[in-house]
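All protein chains but one are shown at their positions in the complex.
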Amino acid sequence: MKLRKSYFADVRKDDLHEIGQARPRSDSPGHVTGKTAFFADRNFPGMLHLKMVRSPHHHARIRSIDTSEAEKHPGVVRVLSAKDVPHNVYTILILIQIGPEDETVLADGKVRWKGEAVVAVLAETERAAQEAAAKVKVDYEVLPAVFDMEEALKPGAPIVNEYHGQNYYLYDSGECRKVRFGDVEGGFAGADHILEQSYQSSPIEHAPTETTGCVVAPEGNDRFTCYTNTQAMFFTLDNTSIILQMPGSKLHFVGGTVGGGFGGKVDVIVEPIAILGAKLTGRPVCFIYSREEEMQISSPRAAEKVVIKDGVMKDGRIVARKVTGYTDAGAYSRHSPYGAQKGAGHYPGPYTIPNVWIDTYCVYTNRTPSSAMRGFGITIGDFALEVQMDKLARLIGMDPLEFRFINAYRDGDMKAHRQPTEGAALIECMQEAARAASWPVAEKYMAMSSYKKGA
Amino acid sequence: MAIRRGRGVAAINYPTGMNLGGDPTQALVHSTPTGNFMVTLSSVDLGQGMKQIMAQICAETIGVPTDCVVVDTADTDTGPHCMGTFASRGTHRAGNAVIQAAKEARQVMLEVAAEELEVNASDLETDGQGNILVKGAPQKSISIFDVALSAHFKRGRSISGRGMFLIPRSYPEKETGAMKPSTCYAHACTVAEVEVDDETGEVTVLTVKNVFEIGRALNPKMVEQQLVGGSWMGISHALYETTEPYYPNRDHGGTDFNQYLMPGPGDLAETEIIVLERPSADGPYGAKGPGEMCANPQIPAVANAVFDAVGVRVDTLPITPERILRALKAQAN
Amino acid sequence: MALALQTFATVKDANAALKSAGTRYLGGGTLVVRAANEGDVSVSGLVRSTDPALSAIGVGAGKVRIGASVTMAQIARHPDLGALAGAARAVGGPAIRNMATVGGNLFAPAPYGDFTVALLALDATVATDDGESPLETFLSRRGDSPAIVTSVSFTLPKAGGLRFLKVSRVKPKGVSVLSIAVVLEQAGDGTVSSARIALGCMADRPVRARAAEKALEGKTLDQDGIAAALVVATEGAAPITDPIASAWYRAEVLPVHLGRLLLS
Partner (left out) sequence: MAKVPVQFTLNGSEKAEFIDSGTTLLHALRDKIGDTSPKGGCHQGTCGACSVIVDGELRLSCLTLAETCNGATITTTSGLAEGGVLHPLQRAFLDTFATQCGFCTPGMIMAAKVLLDHTPNPSREDVVEALSGNICRCTGYEPIIQAVLTAARGNSQNAA
């Protein structure tokens, strides 16, 4: 890695002692000796293993659940279903008033994606829990499912989630989060070229080497200590407290080093049900996702569709940009309405465009609920934006990097969401990239600055 | 058979912290009787090195070596609230909270030292080595060890501080979308060079040259870790990753690391990392959040490089050999 | 019910124990222990045999007999089996190769089972206590008989006589997009007198590409000579679709990779 100190030297003091120094990591000696304690390295005598019985259907009504055979299975201590969960509502961002109460901890009456949790089995051994889980009988009435976002938005599509009543999240601004800046249609009318293109992604898994999980130990005083790899200790505490209708003072969460997160461990999925199991049995409980569960059950990065329509002038100026973004939330909201909204604040990208129109939708389909991942709300949008930039440059016969210089935002430029640009550095990054890659760029662009006189 | 070469560029920015703010983090700092400092948090270390960075921030602020700082975190019985480790917020939010707490602790420390040295606290400075000196008269000094002993056993002072950082929540205006998503943005530009086998659609990423502007590299080696790993993940997203290879069809989702594809140690691009630092106005020592954005620019850069190589656009991620081959065949017809 | 392991000194006794319902043979563990770990409750008992014959490699008079418990790593480093080293190294990473056995590989469903593709091109014979059968016959009935495979035998190809290619998305380790093994005999003028071509991932188990084999006979190994074989390379194939690649892709690139292997 090279630090290029010549850029922005005038706004930076390099007189620090500890900051800027490549000090050795304090956690690394524990890692290389195998001494670092991850949550699953805690083992308690008499610990029970929790295995989840999951929906084999994408969308179905639950006619009945029969756990009698499973309960009789040797080694089984307790079987949990929806009726056992004190407040069977899962909502991650309830404390900051984002996200609806559209999901249960254990399915109640319906399943809306293949893999949804229905019944939890607690047994003396993992094997006994697996065998008993296979004996849980759930009678399903299979319902039509919808997987494609465009299909889901059509009238008459199967309703994924009755809580919403339609297959999109209703923002206070309506069916989508909107940004309106300038006169986008006027911009298109005056443009030399119009280019409208569509971009698509599919769900992506965080794939941390350590799967999601927790180990719960009753402390013997009506308190429970939960060793967890959550990325957010108090999300977990607060949501567990609500779901289990337990005072927060009865809950103690211990995290520490997590074996990779990347956003995949922000959902509070395993802890409430494991603590409920510990509470109802009085025994320590571990609930650790299998690799298959991590891959297909834990929420992935959402699939997205992004449609970008641009008006561009022959001289390289983008004069109008319209973006319609669709985020595939899967069957439940989790963090997806937040992510789709984050996209609205990010478009039209790091460029100064006078006329902008943005609509971002959060769409429900019968698939694994998606949620946060590294670059949440933006990664796929950046793919779309920057491929579009390449296409636009080629459309007008301009070098793709020089085209970006022409449109790059600089200090003081007004963004579409009506914040003036501060601390811009896109131009300098592009200049240094041009140097590093020996990418020929005209001198006038190499002389540009993100600073703007009078800004 | 032809192996065709191309290169592509992409430039991006990325907001630091939870979108629209409203995401607080607290920190507590206190000294031990012998002049070490404890930072108490509930933030989670995901492997990015949160504990190490908070120690360096605290040490810098108080004016002691990093070795004198211990970070106790991710325990809800002891640590004050943190919203969590996500949205590139850890360093920025927790770092600011630690600075505030450390400043308050430092002030008490200097006051105790001033009493011991019989000077004004405003006349004192730290040497970064564990001593407090009188400005302009460095021969007049006291060790932080002695200051902490004095505070605890003689003067009954708690060398401690409380820190809290909160960006007030912004609410988007319904019709215009006027809002404040973030207070600072990191930047990046990547140039990727690829080879594409035009008979099989297979892509080899030869080089990626990444320039990242991240405010301030608080620990350059740890920044490098994030950026190198992120660059790999970006390439992985571009060419390999999906839990639903036939989306929107749900069949054939991978269930293990053989089926869920990511580049192996034999697939690595020659990776160059260049870092620029434009300190952010509200970041801890100017830092922004580099953790997420470093995995973004490679995706479009690789996509554009593939087009440059073979003249077909694959606008669906991941850009698999199959999608390239189908596009090449469509182009040939 | 717990998952109990029974160990027997002889294959005969192990075969007898395998008759119990829910019992599976434990080779290297890469298939059956994984299945148990993943909650396959149909596996309730494991049986293995420590018979030394299962771990023996015999090479003599141009013939090779490899015991079913021999691992990929043992083959890869065996001084007389250099011709097979590439195929053995194509299986898994180093740890898997120390565990995965020849016998187990015969049962690995596509996209696994790359070593068996090589064995099929070598026209190997599979032995059980019930007798011997050609590998192709064995594969067609795979799973029908619970009898423990004791060894595989084949004629040792000369150095370089087995051409093997595994195409993976992930390098250096990764499961197959496809694998190809070719054994050719050439006349004095360089024309192909006989060819055996085996393919992985072109069905749920390794298969021969008989049309391509036939089309190669009498041809020279150049672009024109192999053209007819490449045209019919996928004849009779039913490639798998999985997370790695679709059947369409596998069928499209098979002729490309076969051509490259033949001309290499």
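Letters A, B and C mark the chains in the order given here, with residues in each chain numbered from 1 onward.
One rule holds for everything that comes next: contacts are C-beta pairs under 8 Å (C-beta built on N, C-alpha and C of every residue); 3 or more make two chains touch, one makes a residue touch a chain.
None of the values given here were measured: they were computed from a predicted structure.
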| item | value |
| --- | --- |
| Shown chains that the omitted chain touches within the full complex | A, B, C |
| Which of A:Thr104, A:Ser290, A:Thr352 or A:Thr421 contacts the chain that the document leaves out | A:Ser290 |
| Touching residue (missing chain; options C:Pro52, C:Gly93, C:Pro134 or C:Gly218) | C:Gly93 |
| Contact partner of the left-out chain, one of B:Thr200, B:Asn258 or B:Asn304 | B:Asn258 |
| Missing-chain contacts mapped onto subunit B | 46-49, 221-222, 224-225, 228-233, 256-258, 262, 264-266, 268, 271 |
| Interface residues of subunit A (partner: the chain not displayed) | 24-25, 27-38, 40-41, 43, 125, 127, 206-211, 257-260, 262, 288, 290-291 |
| Where the missing chain touches subunit C, by residue | 2-5, 7, 26, 28-30, 33-34, 36-38, 46, 48, 73, 92-96, 98-99, 172-173 |
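One rule holds for everything that comes next: only the chains that are shown with their structure count from here on.
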| item | value |
| --- | --- |
| Chain occupying the middle, per Cα centroid | A |
| Subunit B and subunit C: spacing of chain centres that average the CA atoms, whole Å | 47 |
| Centre distance in Å when subunit A and subunit C are each reduced to the mean of their C-alpha atoms | 42 |
| Touching two or more other chains - residue numbers and ranges from subunit A | 292 |
| Touching two or more other chains - residues of subunit C | none |
| Residue numbers on subunit C that touch subunit B, as the complex places them | 169-175, 241-246, 248-249, 252-253, 256-257, 260 |
| In the complex with subunit B, residue positions of subunit A that touch it | 1-5, 7-8, 11-12, 16-23, 25-27, 58, 96, 114, 147-149, 172-174, 177-181, 197-205, 207, 230-235, 237, 251-263, 265-266, 291-292, 295-296, 300, 303, 338, 341-342, 344-346, 349-350, 358, 365, 367-368, 372, 374-380, 382-387, 389-391, 400-401, 404, 408-409, 416-419, 422-426, 428-430, 432-433, 436-437, 439, 450 |
| Touch list for subunit B against partner subunit A, complex | 7-15, 19-20, 22, 42, 44-47, 49, 51-52, 55-57, 59-60, 63, 65-66, 71, 73-77, 79, 81-87, 128, 169, 172, 174-182, 184-185, 187-191, 209-213, 216-224, 227-228, 230, 233, 237-238, 241-245, 247-250, 253-257, 260, 262, 272-281, 285-286, 291-293, 295-297, 299-301, 303-304, 307, 313, 315-318 |
